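Removed: one protein chain of the complex. Kept in place: all other protein chains.
Up next is chain A:
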Amino acid sequence: MAVHTLEQENRRLKWMMLAPALLFIGVMIVFPILYTGYLSLTDAFGAVNADSSFIGLLNFSDALGDLRRFWPAVWRTLVFTVAAVALELTLGLALAMLLRKPFRGMRWVRTIMMVPLLATPVAVGVLWLLILDPTTGIANYLLGLVGIPPQPFLGSVAQSLPTLILIDVWQWTPMMTLLLLAGLSTLPGEPIEAALVDGASAWQRFRHVTLPMLTTAIVTALVLRSVDALKTFDLIYATKGPGGGSSHEAETLNVYAYGLTFDYQEYGLAASVLVVFTVLIIFIVVALRRRSAKASS
């Protein structure tokens, strides 16, 4: 009888404890989502409270038919995300294997790796602007020492996106490493020892024993990094300015939607782009999560 009332009290309490957080997120999200959905169906433009009328799906057909800004932005978003996350995963995995066993000075190495990922993205952006400055930057000076001609880096249309990918890799590979190190630390030791006894080489042990056991941690790290990479804004804004540069060479979906909204005040069109963008992100997360559920079962 006493157990029963304890259970009842718990049930009531757990919802009371969850309610404020759910309510806060709900209020902050539900109105915006409904309002963005509504805006995407109107021709809202100019001041936020200016008159607008319902135009159906016209914004969506405008956006999806826009081969000049919209599709290049989609393409850049995907290239940036896939390239950055793939590089971060490969390097992160290699670093995690390198740092797996304890060594002297481990604490310092870990601290050094923490700093890029905690550093303010805007500050990281301007720091790399300084390093990669086409004429006065130290990067071209160092390249010159090994006989490589000066590169324009962020100053050119062609190199902007690859350079941004490399900066993202510098800032976020440590995150991947730390996530994978945490994953490695939870693995049981026996399968690796068994493989060792069976005479498997280091590569075979990694490829056939460690890697399969690490799948769940890898997929989780991929989801976390992909979501953030898809939404990259600070770095691009800090280095390339509004619109992703004068020829929009670094304009991703996020930067495009920002420009439409706050520079051009095309609220209706921007809302339709954001609806597409949000659906894309949720689709990617769900697909990756389903993958990880399948892999771990």
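Everything below uses one rule, namely that contacts are C-beta pairs under 8 Å (C-beta built on N, C-alpha and C of every residue); 3 or more make two chains touch, one makes a residue touch a chain; residues count from 1.
By definition in this document, contacts and distances are computed from a predicted model.
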If you look up the hidden chain in UniProt, what protein name do you find among "Redoxin domain-containing protein", "ABC-type sugar transport system, permease component", "Winged helix DNA-binding protein" or "Membrane protein"?
"ABC-type sugar transport system, permease component"
Where chain A meets the left-out chain, the residues are 6, 9-10, 12-15, 17-18, 20-22, 24-26, 28-29, 31-33, 35-36, 39, 48-49, 95, 98-99, 103, 105, 107-123, 126-131, 135-136, 138, 141, 170, 174-175, 178-179, 181-183, 186, 193, 196, 216-217, 219-221, 224, 227, 230-231, 233-234, 237-238, 254, 257-258, 261-262, 267, 270-271, 274-275, 277-278, 281-282, 285, 292, 296
